[in-house]
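Let me begin by handing over the structure; questions about it come next.
Removed from the display is one protein chain of the complex; every other protein chain stays in position.
First chain written, first letter: the chains are A, B and C, and each begins at residue 1.
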Amino acid sequence: MTDIISSSEIVAQMANGQELSVPIYRITGNGQGPSVYIQANMHGAEVQGNAVIYQLLESLKQLDCYGDITVVPLANPIGCNQKSGEFTLGRFDPITGANWNRGYHFNSDLPNQFAAQYPDLSMPEIVVKFRQCIIKDLEQKQLNSPYGLTTAQHLCATLQRMAFEADIVLDLHTGPISSRHLYCPEYAKESASLFNIEHTLFIPNGFDGALDEAMFCPWWQLQLAYSQQGREIEVAVAAFTLELGSQEWLCLEEAKKDCASILSYFSARGVIAQDLHTPAVMTRYACQLSDYRALYAPQSGMVEYLAPLGQPLDAGQPLVRMLRMDRYGQDDAVNIVPAPERCIPVLHFASASVNHGTELYKVMTNYFTL
Amino acid sequence: MTDIISSSEIVAQMANGQELSVPIYRITGNGQGPSVYIQANMHGAEVQGNAVIYQLLESLKQLDCYGDITVVPLANPIGCNQKSGEFTLGRFDPITGANWNRGYHFNSDLPNQFAAQYPDLSMPEIVVKFRQCIIKDLEQKQLNSPYGLTTAQHLCATLQRMAFEADIVLDLHTGPISSRHLYCPEYAKESASLFNIEHTLFIPNGFDGALDEAMFCPWWQLQLAYSQQGREIEVAVAAFTLELGSQEWLCLEEAKKDCASILSYFSARGVIAQDLHTPAVMTRYACQLSDYRALYAPQSGMVEYLAPLGQPLDAGQPLVRMLRMDRYGQDDAVNIVPAPERCIPVLHFASASVNHGTELYKVMTNYFTL
Amino acid sequence: MTDIISSSEIVAQMANGQELSVPIYRITGNGQGPSVYIQANMHGAEVQGNAVIYQLLESLKQLDCYGDITVVPLANPIGCNQKSGEFTLGRFDPITGANWNRGYHFNSDLPNQFAAQYPDLSMPEIVVKFRQCIIKDLEQKQLNSPYGLTTAQHLCATLQRMAFEADIVLDLHTGPISSRHLYCPEYAKESASLFNIEHTLFIPNGFDGALDEAMFCPWWQLQLAYSQQGREIEVAVAAFTLELGSQEWLCLEEAKKDCASILSYFSARGVIAQDLHTPAVMTRYACQLSDYRALYAPQSGMVEYLAPLGQPLDAGQPLVRMLRMDRYGQDDAVNIVPAPERCIPVLHFASASVNHGTELYKVMTNYFTL
Partner (left out) sequence: MTDIISSSEIVAQMANGQELSVPIYRITGNGQGPSVYIQANMHGAEVQGNAVIYQLLESLKQLDCYGDITVVPLANPIGCNQKSGEFTLGRFDPITGANWNRGYHFNSDLPNQFAAQYPDLSMPEIVVKFRQCIIKDLEQKQLNSPYGLTTAQHLCATLQRMAFEADIVLDLHTGPISSRHLYCPEYAKESASLFNIEHTLFIPNGFDGALDEAMFCPWWQLQLAYSQQGREIEVAVAAFTLELGSQEWLCLEEAKKDCASILSYFSARGVIAQDLHTPAVMTRYACQLSDYRALYAPQSGMVEYLAPLGQPLDAGQPLVRMLRMDRYGQDDAVNIVPAPERCIPVLHFASASVNHGTELYKVMTNYFTL
């Protein structure tokens, strides 16, 4: 049995003075395994990660944990509470339009500076010292700016400060209407088969503001910096974004599957005992991020999503049917939008009506099996 | 084979000067049946009515029509196009919060005035003359106000002007996540069994701004006015709101069922040949509007909707499970909200997270079978 | 010197579990004057009332208070924090469109029941007992509903519970772009001259959901109920809505003027010493609420508001100039919308572009001086 310690941390302050906080649950491991940070619900409508965290805590409290584990459900209280009609408008800051998951910090100068300064440190020393280095850099940015931070940067910095302590970082998201999929950095390819997730997108070593990138980019680029000095080291931190299905949907029973998926990864990485959970047998598909394509509506209309999610689709097969009742009686009142090439549809738009140019589907192309 | 004539009418003008219009499709009957007006999509997210109109036109063009039929899909171009995130925020005017389906006009003085002025008209004369009377009243309100109309009033008046010509008015809506249900005025009770809709709400003779009320209230109150003079007349106009399932969802195949449902009512009323379509055999439940209750969230949280829609539920049975991940480890982290009494859940909220006081479910209580 | 005791009360609970509260400041009077309740910022963008409350507390703490005073700034934490772009979208519940200031409770049966039950109570006894009666009715509604309350009803009930204790209730609002004006119940006409507000709207004894109505309707209708029994009593409670200028605007210096205005009313009513503050000398205009007219845009376009606020305007004088750059080169590229009749423009829309049917101005017609 494992104790779970709860606390909370203030991450925002609203116009009326009210402070908003995130709940934090911590498990102290026995020190023999890697440490973990998990958060969920950074986008307000993507709530299923909270259910997965619930099931995960229910499981972990029955187990021996080797590594420290910190989990933060409801990670974005502004996004969670931002309603617009019968929908949670929690994808971007309603004032600025800035995607909440693009406010993390990465100082691309640090890896090279560090490798130059400490060419000969042992790997354990590197991990400790470089972690101190990136945490200090974050704190300076956060605390010492006379011009302050944006609301998103402040929220992200507070979460990132916790995540920086961990060796493994999982950011739990969902798509709009979506099948499960995993964003996995290319250097950690083999990890994709440890989760029970059928679709994986391999992402390169570039920073676009998201949490997973903010976590692995410093360490991946540190590896490259040492490599350029002729020294090969491991990438010490692994970070993944797990897309757990559809937004605006909660199911505690379904969450058990994703809990098992994460425990399988934990077993393999030694966060918990090695033989406890094993990956499910399934065909796992993957593609490069650059082959993960959005299809934008070639015209506006009312939409019927035809292509099932998660299954290969041939070029020319229908993705959506579009109804244009302003055109009834003409040839284009009902139109099919076909798949431009062989692909696996992974997610589609949440609404049944779209403007010209609205993202209809995201599909994996040039995919392969793992 | 029947001709379908298409036209359009301007219903709004946006800030940039752009005029927005609604498409109109008209069938001219042989003059032997009642006339019909059907509109859909007055609330922007409620798109399935457009698909039903599509199937209806496809059917009608194969049939002989006895009455004139006017259909207006995409009836609210402002609402249809009002997006907020991945959702159509088309339930209310984004400027004022006014529900688009509460902008219709009813002058409650007219029925009594008319009955007093024309005590002895024949029923056919009453229909012609009172229709002229309420149309003239609407036009005066619309055209002669030196202070103008609101955006919603202007849109509604333009649609209402067309609807006033008809003997039968159908307003096609959907709920958020919903089973099919029918709003039926009490005087037209027997009509509820002519549609293939399992759940009916009987509404009283009161005007709250909606199209169905705006259509039947003048005629129902005219009946009462004559009745007070000791003369019994029919209510000449029937108007219904059909709730066709869930918003943000389109399915041309499923629309065929609702098309058959409407054709069944048309057959019975003589809009088309009497023997063409008959109502499906099904258990039909009904309750009074005052027994159609909304249950508001007794606390906030992430929500799993447990009660299936459209099926009787005993008091105490679970409606929703609420997850409060800020309370993990305490007794109230997971809570069940039970049905306060025996009821049939008809619809539930569209989002998986709610504030304290958000409408969770609407349920029929004190229901009975037809 | 007077002590100000601060506390707070929870009024809402958001999706993530976070409770939102309102700050409450209380002054205990010496028991010789009427009690007061003041709130501000029920609509999120209407912030100036908070500044007026600030100045009022600064003044009151220097004075002897005869009556108890309770003030609630930031009365609507959901509305205050509801941002949409660079604007506070705090006029209505973003989920339902319900105006936050229409969620108060009034049971119209109580006055007649009470007067029938207690025909002979003394006036002081009436005040105590009827107050208990309406408070108990509110609490039962709030606490005992198995179906719960809406978010707005819950917020309003909590505020109303405090307001019910007071003899004088002031609800501090602002218009969009607005001159100062006062909503005053007709029975309290003479009070309009005690505030330093140039424009007054006299409102009838009808309940439309607002706080001022919810406060005075029970007592006004109680007076009428006794009157129908042949007994004349005072209306024991006075309630006003003060519109303090424009929304999205804060000025602590300007707030001193409204503070003086309220202190002038307090002096006259014996909340503070009688000779401390006297009403400013000014021409005060008033009209009936039914003569307070909204002018809706007769077309869409970009708008230049021409008519100054708060000053009489002749019929035909320009209210707005509308620019239609889609029509440049044609006669209607620039249009003037004139005043339909002699009037005093009181407020205008906040945006420089409007749809057809957007409220452009609100004007007093058939106005008179007090």
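As a working rule, a residue touches a chain if its C-beta (ideal position, glycine included) is under 8 Å from a C-beta of that chain, and two chains touch if they have at least 3 such contacts.
The structure displayed is predicted, hence computed values, not measured ones.
Asker: Of C:10, C:276, C:315 or C:352, which one is in contact with the hidden chain?
Answerer: Of these options, the touching residue for the absent chain is C:352.
Asker: Can you say which of C:64, C:248, C:291 or C:341 touches the chain missing from this structure?
Answerer: Reading the full complex, the residue touching the unseen chain is C:248.
Asker: Touch as defined at the start, partner being the missing chain; which of A:108, A:150, A:290 or A:366 qualifies?
Answerer: A:150
Asker: Where the complex has a chain not shown, which of A:99, A:205, A:274 or A:317 is the residue touching it?
Answerer: A:99
Asker: On subunit A, where is the contact patch with the chain that was removed from view?
Answerer: 12-18, 78, 91-93, 95-99, 146-154, 293-302, 324-327, 340-341, 353-359
Asker: Touching the absent chain: which residues on subunit C qualify?
Answerer: Residues of subunit C in touch with the missing chain: 4, 6, 8, 23, 25, 44-45, 47-48, 50-51, 53-54, 57, 73-74, 80-81, 83-89, 91, 176, 247-252, 302-304, 321, 323, 325-326, 328-329, 333-334, 349-353, 355.
Asker: Even though one chain is hidden, which residues of subunit B still touch it in the full complex?
Answerer: 14-18, 20-21, 23, 44, 74, 77, 80-81, 83-86, 88, 94-95
Following the convention adopted for this analysis, only the chains that are shown with their structure count from here on.
Asker: Please report how far subunit A has to rotate so that its Cα atoms sit on those of subunit B, a copy of the same sequence, as a value between 0 and 180° in steps of 5.
Answerer: 180
Asker: What is the distance, in whole Å, between the centres of subunit B and subunit C, each centre taken as the mean of its C-alpha atoms?
Answerer: 35
Asker: Averaging only over C-alpha atoms, locate the centres of subunit A and subunit B and give their separation in whole Å.
Answerer: 42
Asker: Provide the C-alpha centroid distance between subunit A and subunit C, rounded to the nearest whole angstrom.
Answerer: 47
Asker: Please list all residues of subunit B that touch 2 or more other chains.
Answerer: Residues 91, 302, 325-326, 353, 355 of subunit B each touch two or more of the other chains.
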